[in-house]
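Here's the structure, in structure tokens; my notes come after.
Every protein chain of the complex appears in place save one, which is left out.
Here is chain A:
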Amino acid sequence: MVEKIKKEWFSNIKGDILSGIVVALALIPEAIAFSIIAGVDPMVGLYASFTMAVIIAFAGGRPGMISAATGAMALVMVPLVKDYGLEYLFAATILTGIIQILFGVFKIARLMKFIPRAVMIGFVNALAILIFMAQVPHFIGISNMTYVFVAITLLIVYVVPRFFKAIPAPLIAIIVLTAVTVFSGVELKTVGDLGIITQTLPSFLIPNVPFSFETLAIIFPYSISLAIVGLLESLLTASIVDDMTSTESNKNQEARGQGIANIVTGFFGGMAGCAMIGQSVINVKSGGRGRLSTLIAGGFLMFLIIVLGDLVVQVPMPVLVGIMIMVCIGTFDWSSFSYIRKAPKSDALVMVVTVAIVVATHDLSKGVIAGVILSAIFFVAKISSIKISKNQEATQITFNVEGQLFFASVDSFVDAFDYKVENQNIYIDFSTAHVWDDSAVGAIDKVVMKFRENHNRVTIKNLNAASKKLVDKLAVFHDPEGKLSTH
């Protein structure tokens, strides 16, 4: 235990402190921008990033992973904030946490690995598209100066890191361009036009909502979506960090940790958050490996909020838009284009459908659910093809069955036989087939009975052990007088 704490917290002190500071600097622009996407005061995102990071440092299952306010979560909560306001968002955040803890306790998090990759690729692409769409009203058709500042921001974030890596380029863009706007007097929209920044530590609050069934009915659908989206992105991020550091992590503990962090965040006036792919990659690249890096990121962020609070309101919106466009480009999976060409048609379709449903509904969880259902249908369709070959000899006919016999394949199984034969010895060979359920056994019964009607002798052979067990238990054809059951 002590050994584990030592390893997870203090095995990489210098690297963790440095990378934590880098991440805190990189978090500021994103936390503000995601707050604006959600339609809340920038403080709500900044507070959330502080509490999420600090709590996850202790409760998370993946050391070195960064959690904070995220775009994926912000997008889900937009309608809730618009229709019911901030207090309902806090309540929904707490409920999200409770649901995620339940997911962790009941080990549902582990089931997430069954989500097909086509759906996950669709998920990140849809996320990138939605974040981009959320930026459009902030820079299209406002002023020419807006376009210029977006372009300069993009130039800074992509060119500066080639020469100078110590400070995250987005923060450099914010500081330089905010200074330029303030001193030159260029007319641009600023963060201050959209909300106020209060330089105080977050304090405990109980969301000011009626404790009633109506409230629950309002927030529950959002909380479920937030819980699913949050876990999906967190577990994907955990896998990425696992790979980058070639270590393992506990996914159920991570689900529980995300839950605890969201509950605390809700009580301290923050918006629901989850793990961030981009920031976690920055952390690992900057040398962060342990829990200390996450804690430092949260702590240093709070320090910056208090010191730099005044500056935040003066940040021009076009700069944040530029940074968000960079986030979109980084989030989008550019190998999707070759994936669409190379992957099986059904997988490519699942990916495209996932993206299309998210873009149409603006709800990431709906796209994921639709994608999972569609791939399940494709999977069933794929394995339900069953082949039957007929082998006629002088005294007997052998039918070889090949494939999976279950509810989806019984019809083609029954129709595949030629029932016209009379007075023959018939063997049905199951050595390359598997019998899965009672409708499969029912179908075998039906085939056997149909042959018997024409006075054939039917023998079933070479069932594998599991199939035989099922057939022995359920089939009626063993009884020469047996009648077909009605199901």
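We take it that contacts are C-beta pairs under 8 Å (C-beta built on N, C-alpha and C of every residue); 3 or more make two chains touch, one makes a residue touch a chain; residues count from 1.
We take it that contacts and distances are computed from a predicted model.
Asks: One chain of this complex is missing from the view, so tell me which of "DNA-binding domain-containing protein", "MxaA protein", "LutB/LldF family L-lactate oxidation iron-sulfur protein" or "Universal stress protein" is its UniProt name.
Replies: "Universal stress protein"
Asks: Given that one chain is not shown, which residue among A:Met120, A:Val157, A:Val209 or A:Ile386 touches it?
Replies: Missing-chain contact among the listed residues: A:Met120.
Asks: Which residue from A:Ala72, A:Ile174 or A:Ile277 sits in contact with the chain not drawn here?
Replies: Final answer for the missing-chain contact: A:Ile277.
Asks: Which one touches the absent chain: A:Ser143, A:Ser239 or A:Gln424?
Replies: Only one listed residue reaches the unshown chain, and that is A:Ser239.
Asks: One chain is left out of this view; which of A:Lys6, A:Lys82, A:Lys107 or A:Lys285 touches it in the full complex?
Replies: Checking each option in A:Lys6, A:Lys82, A:Lys107 or A:Lys285, the one touching the absent chain turns out to be A:Lys285.
Asks: Please give every residue of chain A in contact with the chain that is not shown.
Replies: For chain A, the residues touching the absent chain are 113, 116-117, 120-121, 124, 162, 236, 239-240, 242-246, 277, 281, 284-285, 333-335, 339.
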